[in-house]
Structure formats: C-alpha cells, structure tokens
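Here it is: the structure, laid out below.
For this view, one protein chain was removed and the others were kept in their places.
Per-chain residue numbering starts at 1, and chain names A, B and C are given in the order in which the chains are listed.
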C-alpha cells in the first residue's frame, strides 16, 4: 500500500504540481480543492497516465467539519496520511483598510490560519501514534512582513507562521516534520495569480517574465523542493525556507 | 477639551497603568474592560483623586459591534480619540494541541487579531481625517516565535504583529503612529499573571522576583515608555520596541 | 559630580544632538569625533551656553588604543562613565562588490563592529563593578537586511547587532543596559548624509523633505528617545527599537 500525500488546495499551481511530484515519487495523491471538478479529474487523469495513483475530492475548507471528515475518510478508506501539503492561499490583492470587510478579514484567517489548525488537529494525533509524518505548509511573504493593503492576508499568514512554529515545538521530537515554505514571488499559476490578474494581464506577464525568463516561479520546479524537504533525514530537518525566482529581489530588498 | 486616550483592556496591569499615565499627562482616559465594575470604578477614582479625568466602561470586546459603538460614542460624547491603547491579551497558558479547542483557538484570534482590526477600522478613518492619531498595541513574545503549547496565543499574536505592520504601511504617512510593543516577560499584574498562576503562586513569585528585585515588569514603569513613544516627534517614530526586566533573558536567549 | 555621558562619534547629527540632550539632562557630555576641532569646540560652546557642561576630544577610533585610553582618561579625570553613545557609522554608499576594496570592507568592520567591541571591553568591567551603566548603540537598516551595494556596511552592522545581543545576554542582569537603536531612514545630518550627497543634493533634499515635511529625521528629536531609553526603569528595559520618519516606509516595505 502506497503512503498517502494529502494536498489541501490542489489547484493548477503549487498544489497540483506538488501532488504530481509525490505521486511520481511513490505516493497516492489525495487532491482536494474547492471547485472545478473537471480540473480536478484532469489532474487525477494526468497522474494516472504517468503511472501514478490519485484520488480527487471537492472540499470547501471553510465548511465546518469538512477537513476533519476528509482526513478521517482518507485514513480509513485509502491509508495513513504520511504527508500533508497545506496549500490554501488567502491573497485577495491589495485593499485599503476601508475596503477590507470584516468578512474578508475573517475569511483570510479561516483559510490561512484556522484551516491549518483544524488540519493539524486532525492529523497530528495519528502521525504521533505512528511516530512519523510531514506537514508542508505553503506560505507567503506576508507571513514575515505586513505591506500596505495586506491587512487580511498578512494577519492570516503571520498567524500561520507562528502556528507552524508551535506545531514544530510540540511535534518535532515526536517525529512529525513541520515545514513553513515561504513563497516570496509570483507563481506561474492560472488558478491564483491568473485569477487575480485576469486572463489578459496574466498572459502578458507570462510573456514578459515566464518560460525562459523564469521570472515567474514554476510550480513544477518548486515541487522538487517540497519533495526534497519531505524526505530529509530526521537528523537534518528544515523548518523554514524561502523560494523565489533568481530574477526577483528578496522581500527585504523591495 | 482634553484629548482622549482610549484604553481597550484596562485591567490592573499595563492597561490601567497606561491609562493613569496618560491621564496624568493631560488626557481624558477612557477605560474599557470586560468585567469587574468595582475595579474599574476604583481606577477612575484613583485617576480623579490624582487630579486627572477618566471614564470607565464595561466592554465585552468579542461582542459584535461593542468596540465600534464604544468608539463612536466616545467620539461623540467625550471627544476625539487621539490615542488608542489596544491592550487585550490572549494568553491562556501552555496547552498541547489536543487540549486546545477550536473555540480557544478562535477566541485568541477574536481578542488579539480581529479586535484590533475592528478597532483600527473604527478609529483610523477619524484619525486620518484629523491627520493624526496614535495606536499603541501591547504585544507578546508569542508574536515573534511560537513555543510549545502556544498554538492559540502565538497564531493570534503573530497575526496581530503583521496587522500592525500593514496598518503602519497604510497610515504612517497620514500621520497615524502605530506602535507594536513587544512585552517579553512577566508583568506584575494581578488580573492576568495573577489569575493564570493563582493567588499563592503569584505571591510567591512576587516575593522572589518582584519589588526591589525587579524581576517582574512593573506596569507603572512600562507606562512611561508607552507615554514616550506616543509623543515622539513625527520625524522620529518608533514602530516596534521590546520591553523586559533587566534580570530576564531576551526571548531569543531562552 | 555629574555623571558622564561619553559620545563616540559626536558629529553635527545624532551624536552631537544626543550629547546636547544628555548635557541638558544633567550629564557632563564627553564628545569624541575624528576631525573638525572647530565644529567640536562649537558644540562644547553651545552646550555650555545652554548651561550644561561638556568636554571635546578628537579621537581616531580605528587607531590602536585610542578608545581604550580615552575611556581610562575620562574615568580618571572627569568621572564614571554612566552612559556611552556608540555612534560611529560605516556607510560608504552603494558600491558593487568589484568596487568594494578589502580595505573598505575592513574599515566598515573596524568602525561598526570592532570599535564597539573595544568600547565594551573598556567600559563594561567598570559598569559591572558599579552595578549600572547604559550603552546606546546607533545602528542602521543594514543591520537587519543586506541590500545591493552594502557589502561592507551590512556585514559590519549585522555584526554590530549580534554583538549588542551578546553584550546584553551577559551584562543585562549585571545592571548594564545595552540598546540597539535601528535608524531606518535618512537623518538630517550635514556630517554624514550631507557629505555622502554633496552640498547641493543635500540642500535639495532638505528643501523637499526637511523642516516642516519631516521627511528627514531630525536628530534633536531622535535624541529625546535616546534619553528616554537610557532612563527606563530596570524592570522595563528596551533592547531594540527602530526610528524612522512618519513619511517614510519601513525597511520591510521597500
């Protein structure tokens, strides 16, 4: 039986590509995303066509019990979750305070902070019992610095980062490897950046900075590092690392 | 008419003492706390006995609209809020993940993160219009590092810190001074530390580390620094500073 | 006998103004700078005209034994050094690696890092014996992030910051208050910014951003905060704080 890699937030960007990478590396990928059943099934099909195995679920992470029930069902029906990729983003673009509703602020927290807490609450007891497990958390620049218009996003991601540290503090010695992956740049992802910019701007940006220029981060390449850290020997674990394109400045330089 | 200093979280520790300091410095102190009407009125009486002026309100900050209505009423009935002291804590002691309920996790966010967002949403438009204002935010070590058992507190305070940075990024140039005060140690405060430890342990600790030993942070002394940074000239503003007792190690050393 | 405030790097910007502030606050200011005897004597004269007391010395800090001998002489001839303001800068402007000579790199370290180590080695034993003392260290954005062209400056200031933390870790509980003051912006100082930009650019900048605009940091205002933290009660000490103009972005936002 293959170990399970559960991806929460398996769109066409980081989540989907990390799922593919783990499937290629011998895992059964369980792919969860909020919408787009068609895209989800296509992802499963691609993984299977490449000789891997995967299952896809639509999952509304902010719905009460949704993550918890999915974890329980996967553990019972598919197998032990060895790796979780927590990949829900909460970027809503730059909005001044006056344009950031209470609802938008709370939604950021639901997706970026509370959802991770619920996920950890569901998987950590099982991983602790088994003495091993990996939780890879995709994070953002906003986790380490607040910028204008990022009220919701930065508060949510700052909370996410501190939560990763508390999880690590409690569970590292129990064999659970928690990793905070700080994505410091724009990812070539149609579902997130693409939606935020709209199709035209996104294609323009890809022309200018994508492909050979590598100015957009390529999710299939990022996936290699996710896979690597998930397989570090336990005497040499990484808790935090950043990822950005060579052509970009680090967040502390702009 | 005196300028108003609004203290949200005006217990017998930092909040109350900062309120006193601003009252002594010419402000009308508006003191809000969740419970203990008697303690609240005593604080008001002490300020008045010392020649200052103050008003006290019981305020349940997590109640919908509570902060917003209080701000509106103060602005209308008392005067423009020039300084806000956001002093709600969210420390619930060290609890393993399994003992941290969803409710406790959410409560941390309500008090430490969302409450500040709501407060800022209420006061910033007024301060921006007037071209000046100060928001002093009491924060904790947990805002910069997660420690075992601090799942709720660290996530909440990490979010608070990033929110302070986003507020600063938007409002500093509008004349609003946002300060993140990182309290890195135990405060000699009966309402918070006292309640967490219980009366006996708290008195023992005070004997060992309080008073002359200065091993507990004295809130009336901390208040001096709150008052100072609130009055820095706008060409030399502090956004973040730490406070700890001389006898204590910095958080990065233990 | 007045307590002594020793300023190492007492030009017309931060150092001189902090010296004035401490003199006004009851200290005998000992002002040391590398050159400009005339400017130095003028500073002493201004302090005396305002009713304070001061002594000025030319001091080449990179000269072997220079700081050590000055400290010893001051202690013997004037009185115990209660406060040290270590204010030597090491900014040489942005230079690509190829234009940063070994000598320039070493000079940065000499001024920013090693000079502070030598100063601390000279004053800490005396302060420890007396059970009190304050070391205020002026630092820069480069202490927390390296930027293009800042090879020498950032390495030197990064070392300075870590040195402040080690000094604090050893000496805080002995009653020595070490403060790392992170200056995150351009200071209205003819000796440093003025020299770096040249007189014309400097005057242009002052017209655009100085005076009423407060876009340049006013050293006489910064001095108020230096004086405040030097007099915090030992139960509530600040180790690190930042200072910037309200009109400027924080370093993490640009």
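Here, a contact is a pair of C-beta atoms (placed from the backbone, for glycine too) under 8 Å apart; a residue touches a chain by one contact, two chains touch by 3 or more.
Just so we're clear, the structure is a prediction, and the values are computed from it rather than from any experiment.
The chain omitted from view is touched by exactly one of C:155, C:236 or C:250, namely C:155. Which of B:145, B:173 or B:234 touches the hidden chain is settled by the complete complex: it is B:145. The omitted chain makes contact with chain A at the following residues, 165, 168-169, 172-173, 175, 177, 188, 214-218, 221-222, 224-225, 228-229, 232-250, 252-253.
The missing chain lies against chain B, touching residues 144-145, 147-148, 251-254.
Interface residues of chain C with the unshown chain, by the touch rule above, are 96-98, 100, 102, 105-106, 109, 113-114, 117-118, 120-121, 124-125, 142-143, 145-151, 154-171.
By definition in this document, only the chains that are shown with their structure count from here on.
Rounded to whole angstrom units, the spacing between the C-alpha centres of chain A and chain C is 45. Residue positions 252-253 of chain C each touch two or more of the other chains.
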